[in-house]
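Note that one protein chain is taken out, while the other chains of the complex remain in position.
Up next is subunit A:
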Amino acid sequence: TSVVMAVVCCRGLLSPFCGRLRVGPRAPLRSVAAASPPLYDVVVSGGGMVGSAMAAVLGHDIHFHGKKIALLEAGPRREHDHLPESYSNRVSSISPGSATLLSSFGAWDHVCSLRLKPFRRMQVWDACSEAMIVFEKDDLDDMGYIVENDVIMSALTKQLDAVADRVEVFYGSRAVGYTWPLPSHSCDTSPWVHIELADGRRLQTKLLIGADGHNSVVRKEAEIKNIENRYDQSAVVATLHLSEATDNNVAWQRFLPTGPIALLPLSDTASSLVWSTSHEHASELLSMDEESFVDSINSAFWSNVNHSDFIDAAGAMFRSAISLLKPSGTAVRQLPPSVAKVHPQSRAMFPLGMGHATEYVQHRLALIGDAAHRVHPLAGQGVNLGFGDIACLAHHLSAAAFNGSDLGSLKHLLKFETERQRHNVSLIAATDVLKRLYSTRLAPLVLLRTWGLQATNALPPVKVRI
């Protein structure tokens, strides 16, 4: 919200000077012969994990040698020279696919040299029944990695520095206005996207990539409709210290009626908490003393107060039915670790929501990451979807560059959109359904999801797809 305020204020101040820009977002600009703003091949707006990775991937692409790329980041450059001893409370679950992307331009090596925690197994279960599903790879490979967001940013910054001759990073530069070209441009209008920064500087680019988060200014300026839904939930994050050292290579998630609580391993003695719950409960959790907070967490994972005899019986019956048909279809239930204390000052909360842009691309524009789609953290997918967007878009842009194509051409941008929407929409919809399905205590729905979870656990093909 403060970001929006800042943008609105800036616009107000600059309106006498940029009256031309405000004549609808598609006003053509006469090409000014003198002092034309610098022209870039690609400008990425937003220097978070996804924006920085996008710029770094392009900067390292062999077909982008000789191209000019710019990354716009409103915040200041943060030095990540040394990692603080204590863990940051903002972590992400990185899928193997995302790790592959990061290693393709050398960032994963940096992550490994800083710190990360691989996990082999994921146990997901219901608070209202005994139903449980366990995910693990047959070959005992790592299922994913829990990495602090700061660590990822540090690795990305290093790799951006490595290609500084190709990628110019503008820190402290907030974009306040975008002017779009007409698709098949006529005589004297500039065919490029014009960007105006808060300090008055201007840039032109052949392709603008919007990676500026779920409140994307780029998306709004492009008048792309966004389907969004503010969940009545906030996520509470914290860094927790476990009661006893353990292998800690399992990610735990339990669906409570108020929302899922997840424990993500950071080390043998520490885990990261992501507890999605109602706004009121979240505020309570933040304000209560540390002991009560720890008690709440342990109780959330261990208590069976939400079980009902009926559901337990129905679940047990279903389970024995499955074990008749498929003896290996019920996995061993492991017990999550218990929490001893919470790291001081590591508690924080942020509101949750869902969003999906109806279009990911337009002429000379592509949206990636949360600007294009926003999900509930229950599936641990958020940033992985963004990295997936990057891999797909970079693939198409690289081919386009090698073909001598105009980088902003809709032809290859639409291919990116089709591929990613096909992939993202089903996952976002499924996540949304899961969230709603698990937000209730009503017996029929609990039974449905209990049986569904048990069945899914027993069926390898379905599990592998997830």
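Note that a residue touches a chain if its C-beta (ideal position, glycine included) is under 8 Å from a C-beta of that chain, and two chains touch if they have at least 3 such contacts; residues count from 1.
Here, contacts and distances are computed from a predicted model.
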Candidate names "Erythropoietin", "dolichyl-diphosphooligosaccharide--protein glycotransferase", "COQ3 protein" or "Proteasome maturation protein"; UniProt protein name, chain not shown: "COQ3 protein"
Hidden-chain contact residue, picked from the options A:Pro84, A:Gly404 or A:Pro444: A:Gly404
Touch with the omitted chain, as defined above, among A:Lys67, A:Arg219 or A:Arg449: A:Lys67
For subunit A, residues in touch with the removed chain: 31, 39, 62-67, 184-185, 187, 190-192, 206, 401-406, 409-411
